[in-house]
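All protein chains but one are shown in place.
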Amino acid sequence: MNKKWLVLTPLAVFILLCAFLLKGLFSDPRELQSGRVNQALPAFDLPDLMAPQKRWTNADMAGQTYLINVWGTWCPTCLAELGYLTELRERGVTIVGLYYEQGYDPDFGDRFDLTALQQEVRDMLARAGDPYQFNMLDLDRQFILDLGVSGAPETFLVNGEGKVLVHHTGDVNERVWRAKFAPLLGE
Amino acid sequence: MIPELGYFSLTLAMVLCVLLFIFPMWGAHTGNLRLMRAAPSLAVGQFIFVLLSFAALIYASLTDDFTVAYVAHHSSSTLPWYYKITSTWGGHEGAILLWLVMQAGWTAAVALLSKSLPWPLRARVLGVLGFLAVGFMLYTLLMSSPFDRLLPYYPVEGRDLNPLLQDPGMIIHPPLLYMGYVGLSVSFAFAIAALLTGQLDNLWAKWSRPWTMAAWGFLTLGITIGSWWAYAELGWGGWWFWDPVENASLMPWLVATALLHSLAVTEKRGIFKSWTVLLAIAAFSLSLLGTFIVRSGIIVSVHAFASDPDRGMFILAFLAIVVGGGLTLYALRAGHVSSEGRYSLFSREVALWLNNILLVVATLIVLLGTLLPMVHKELGLGSISIGEPFFNQMFSYLLVPFALLLGAAPLLRWKQNKLKQVAGKYGLGVVIALVLTGAWLFSSFAKVSALTFMATALALWIIVMSAQDLLQKTAQAQSIKRLGLSYWAMQLGHIGLALVIMSVALTSAYSSERDVRVMPGEQVALGGYDFRFDGVKVIRGPNYTGHAGVVTVFNEGELETVLHAEKRRYDIGMQFMTEAAVDAGLRRDLYLALGEQLTGGAWSLRIYHKPYVRVMWLGGILISLAGFIVLFDRRYRRRNPKEAQA
């Protein structure tokens, strides 16, 4: 009797394993859980990309529900999602751009050319649509690191109390918007 | 035309495999000897057709036939001819075809070398192998054919072989690994056939043992070469990262190692039978599971293989049928197997039981560590990573009882022992191991951590006890010649493992590295050596260009060697590759990797000093040799044991 059950265990364990493998087959292993969701948005104090003398801080956005979109002109997926984000802006969603400059590396003794970058950004937004209220430049990528950003594009939903509700990695499209963002906005 | 013939040839091979499954199985079931007798010729026949199919792909690759999608994606006209051949297993479809070649080869070998087996068993073993081949062939023909054409629009140039795979290590690593994985299917087939026949006895273990040994030898060598390839090619001096792909090869190895020991007990003493059968099923199941993990893209790994849910579904379904079927049969039949035989608690039997438990727990740790992140996420508990710190910690714990046992067990006899007879030898072994370790480590290194001391002492304990055992056995056997090859294999395997343990301990503790910015003429000191950077020169290979950093190495002012650390850019795909320069030696490796060009003519350079790292691969090679020399043991070479008995 005892032995009968014992010889069945390997089969039982294997069936359970198969169930998980089957489920795992249909989910994306690259999708990660963020450490930032349901926490306060980290403090920032960053210059405006187009007018560097102007600085933006958390206080400027207090009381508003808005998206922070991390992007760069070097990133093709960002270019692809600009159209949809512009559509969102037209629907009344506030979107703040956080510019991810990845080429600049002080260790290499690089000189950073702001004017060239501004021109590049202007060209791209004119071509593909401009969803942003304004863009912030995080040259030393400290705020980007505080947000737990690993690349671009990534999008955050922040509520009026300054809490992060969603951290999405990859492009935002209609499907993603309906599944992850819209329910939290009561749409 | 040739690729179509390749596809057709594979279809023919599959037809033969379907017959190879049906005829002997049905024949064994009904007792029809004529049907069973068809099996060996079918097995040889399908091997020939699979081989033709593989030859067709190699031909397509060598002749730069970019109308074939696989060749266009994994080769190019500028690739050297030997890499054109190896590119046939550099991608998914070709790798599976290589797997098929191995599968067909093992099946043919079993058919030709199993003449001494009783027909019902022989037929069923070949039938199971035929079934496995059908599964893989269906997969190749339906979902992953390497012969698909890109017509009418085909490229004039191929996309080239991934530069990481353009390395001698990569020429031999996958074939060896697959030889091991697929070889374990023979042990699996023997286990299933034995369960079907109901003949689980010493003879079964005896027949299964050389096949398992050979498969295990190949697997060991494959893993060893794989580790060496990662070290030489990935450019960061690492030799094991607990990546899912590495774990996928380690799991079957651990279980196969347990199986070898368990088979020995079953053969010599007729016990552990149902456990041995379960291990044989598990070893091949883990090979299949590993393939699924690697090929389905279910788990993030540094080796990014193209993933496709449909393909994943097929492999998973096949896995479920083969493993599920095997385990169901096991649950139905193994309950009736009873093991007889007396042994005391202080006996070789118990020592081997313990060995099996520890190896199975090691497998479980690797399995859990590999799959739990996926399960954790599927349960909605969030993403986690399980890597080096976890595995290293768990394996250090396991190492202590395992190594102690490994040193002690060979001195034990079957059935029962008196502590008095061995206690003196154990005491002597402990003392020698501790003294040697202390003398060696404290004289060679400035700092000795407890962990390093312990691991080194355990490795020396194994070596000392092996030596004692050898002295005792030669005294008993009167002459070294009378000790069988199996005994020498055991000694070799154990000493090989001791070397691996020692090397891992020392190289982990005493490796040092520097990551520097150097100007030509500047000099960097590391590990007692001085490295002078002499500048870079432009290099031009068959399908790449790049820079080679020239570094002259001095040892206390004497010229040691001149190294060329390369940074290559492959023409097609514009991929950058770091080609590390290694000055290899038994006592230490000097390892240089050239980084980026910095401003002002400076370069970034990574220098590693790795004591005793090479001993690890030497140990691995010794272990695999153990698997091969057993095959020449007189016991397994005797053609017909029954005739010999009669």
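Here are a few things to note about the model shown:
For clarity, chains are labelled A and B in written order, and residue numbers in each chain start from 1.
Methods note: contacts are C-beta pairs under 8 Å (C-beta built on N, C-alpha and C of every residue); 3 or more make two chains touch, one makes a residue touch a chain.
Just so it is clear, contacts and distances are computed from a predicted model.
In the listed set "Cytochrome c-type biogenesis protein", "NADH-quinone oxidoreductase subunit K", "Dihydropteroate synthase" or "Fe-S cluster assembly protein SufD", the entry agreeing with the UniProt name of the missing subunit chain is "Cytochrome c-type biogenesis protein". Per the touch definition above, the residue from B:Ile2, B:Val360 or B:Leu631 contacting the chain not shown is B:Val360.
Of the listed residues B:Gln199, B:Asn417, B:Thr561 or B:Gln597, the one in contact with the hidden chain in the full complex is B:Gln199. Only one of B:Gly130, B:Pro146 or B:Pro244 touches the chain withheld from this view, namely B:Pro244. Within the set B:Arg37, B:Arg149 or B:His376, the residue that contacts the chain not displayed is B:His376. Taking the complete complex into account, B:Asp515 is the one of B:Glu4, B:Asp310 or B:Asp515 that touches the chain left out. In the full complex, the hidden chain is touched by chain B at residues 28, 31, 33, 118-120, 197-199, 201-203, 234, 236, 238, 241, 243-244, 270-271, 300-304, 339-345, 349-350, 353-354, 357-358, 360-361, 364-365, 368-369, 372-373, 375-376, 379, 381-390, 394, 513-518, 521-525, 530, 532, 554, 557-559, 604.
Chain A residues in contact with the hidden partner, per the touch definition given at the top, are 32-36, 102, 105, 107, 141, 144-151.
By our rule, only the chains that are shown with their structure count from here on.
Here chain A touches chain B in the complex through residues 3-4, 7-8, 10-11, 14-15, 17-18, 20-27, 29-33, 108-109, going by the rule given at the top. The part of chain B that touches chain A in the complex is made up of residues 274, 278, 281-282, 285, 292, 296-300, 309, 312-313, 316, 319-320, 323-324, 327-328, 330-331, 334-335, 371, 374-375, 377-378, 382-383, 596, 598-600.
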